[in-house]
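The other protein chains are all here in position, but one chain of the complex has been omitted.
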Amino acid sequence: MIGRYVLRFAALGYIAALLATPVGYVFGKTFGHGFWPAWHGVATPDAVHALKLTLIIAAIAVPANTIFGVLAALAIVRHRFPGAGIFNAVVDLPLALSPVVVGLALLLLYGRGGWLGGHHVLFALPGMVLATMLVCLPFVVREVVPVLREIGTEQEQAAATLGASALQTFVRVTWPAIRWATAFGVVLGTARALGEFGAVSVVSGRLAEQTETLTLYVQDRYQAFDETGAYASAVVLALIAVTTLLLMTALKPKEETR
Amino acid sequence: MAANAQALPAPRARRSAAPGLAIGLSTLYLSVIVLLPLAALASRAHGWDAITSAQATSALRLTLLVSLTVALINAVAGTAIAWTLVRDRFLGQGFVNALVDLPFALPTIVAGLTLLTLYRDVAFTRWAILLALLFVTLPFVVRTVQPVLLELDTEMEDAAASLGASRLATFRRVILPNIFPAILSGVALAFARAVGEFGSVVLISGNLPFKTEVASVYVFGRIESGDTGGAAAASVVILAISCGVLLTIGGVRRWATRHDR
Partner (left out) sequence: MRRISLALLLALVFPALAAGAAQDTKLTLVAYSTPREAYGQLIPSFQKTAAGKDLSFSQSYGASGEQSRAVVSGLDADVVAFSLAPDISALVQKKLVAQSWNKDKWHGMVTRSVVVFVVRDGNPKKLKAWSDLLKPGVQIVTPNPFTSGGARWNVMAAYGGALRAGKTPKQAETYLTQMWKHVVAQPASAREGLQTFLAGRGDVFLAYENEALFAQKKGQPVQFVIPKATILIENPIAVTSTSKHKPQAQAFLNFLRTKPAQRIFAENGYRPLVKGVTQGLNFPNRPQLFTIKYVGGWAKVEQKFFDPRTGIMAKIQAASGG
């Protein structure tokens, strides 16, 4: 009995010290002077453009990664092909990549003198989308693969013997089983895409109102000693990510939560 | 099953395009997005003294040491937190649950700025690096262990308790083996993240060569000094090492679940 309380307070204490305090600090800094200064901090044209850009990048990178994620999960689990193991390992690779390395690799590939250089990929939207796609790549795959493994092929094979095409099987049998895993992967990928800073900062060129994302804007505001603006923008990013997560949790069917 | 397949060959024939498409498209995507940039990186790596210099090995050692420490702390703390979120009931539990995902949602640069101001007494020391990394890796083990705990049938635990096992023994013999693979997955993720972390560490660590300079900051320094070849070389080495550790953890995980196959 005591053990339960000890564990509870230990766990909550850890979270409070490590997590709640910084988060509380961010909110305190944002709203320290009241709501309207915070609002003005994020309602600047630069901030609005930065937010739009961040959302556009996420709107391209996340769906692309979702399609890839589902296809790749199907490929890895259902279709044994030579190199599936390596494929799986490469999919996980972005998790081990430092943003500095990502930026450098993209710079070397698409920059002047690189193999694919000179096509206006870098310092423009395409480069930033590519960087975001890279860092967000694993999330959907990782969520869907275990589910696919778990549900097994019985239902799909049954559908096939009943004459369903691959597409019909996918839509009617596979997708309903993996959609929540996919959704969760999408949420994680979106949060990652919104918060991406390191790699994007290398390939963005920081053209105000063109290639400055909201995270870059946070850095810029902080460096201009505009703390309210910086933290308010950070709060916007965090709120979007957390909202997506809460939506997901709320929409999840009851039998999947305890 | 085989009898069915032989009795109805037509559906099989219709399915044959789908696997190829899935494999082909996803391999193409993977190659363009991940492999091609890394190949460009590896091709420009040169100047091995960027890796063998004392400063580089010092940064690497520090990074590996801190990342392993962080991974281990997370193994314990993450499991404890997951347990509290699943098995316990208290006011505000849902709020705490949502809070755990915040390190995912906060840009790393914000984490760095915040930690710098909050914990200025430990700033620019190795403890600061530990702190920053613990913050950004907090969700990993929690989120891999939580679903497993949720699925876990309490029958076995009740059975063990009714047979007289202490809570600790129950945990060790019944629960831990079931969540161990999940803990390992989370540890691997936390480790990988810690090794590459830049945004939150660069501000709070002070970047003192040999004392508080981590691998990602070292690579950054190489880039800034115009030594792109050396930066690429260092990146390749760091990547290889963290992949090695990840593969080892994955291997241990497969060994631990060998009886589940």
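Every chain is named by a letter (A and B) in the order it is written, and numbering of its residues begins at 1.
Here is the rule we go by: contacts are C-beta pairs under 8 Å (C-beta built on N, C-alpha and C of every residue); 3 or more make two chains touch, one makes a residue touch a chain.
The structure displayed is predicted, hence computed values, not measured ones.
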Check: shown chains touched by the absent chain are A, B
Chain not shown: contacting residue from A:16, A:48 or A:64: A:64
Thinking of the whole complex, not just what is shown, which of B:58, B:93, B:178 or B:257 touches the missing chain? B:58
Omitted-chain contact residue, chosen from B:63, B:207 or B:242: B:207
Can you say which of B:36, B:80, B:96 or B:123 touches the chain missing from this structure? B:123
Even though one chain is not shown, subunit A touches it at residues 56, 59-60, 63-64, 67, 107, 110-112, 117-118, 120, 122-125, 129, 201-202, 205-208, 210-211, 220, 222-226
Contacts of subunit B with the absent chain, listed as residue ranges: 49, 53-55, 58, 116-117, 120, 123-124, 202-203, 206-211, 217, 220-227, 230
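In this text, only the chains that are shown with their structure count from here on.
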Within the complex, subunit B is touched by subunit A residues 3-4, 7-8, 10-12, 14-15, 18-23, 25-26, 64, 68, 71-72, 74-75, 78-79, 81, 87, 89-102, 104-106, 108-109, 114-116, 130, 133-134, 137, 157, 160-161, 163-167, 169-170, 188, 191-192, 194-198, 215, 218-219, 222, 230-231, 234, 237-238, 241-242, 245-246, 258
Which of the residues in subunit B come into contact with subunit A in the complex? 1, 4, 8, 11-12, 14-15, 17-19, 21-23, 25-27, 29-30, 33-38, 40-41, 43-44, 77, 80-81, 83-84, 86, 88, 90, 96, 98-111, 113-115, 117-118, 131, 134-135, 138, 150, 167, 189, 192-193, 195-199, 215-216, 219-220, 223, 228, 231-232, 235, 238-239, 242-243, 246-247
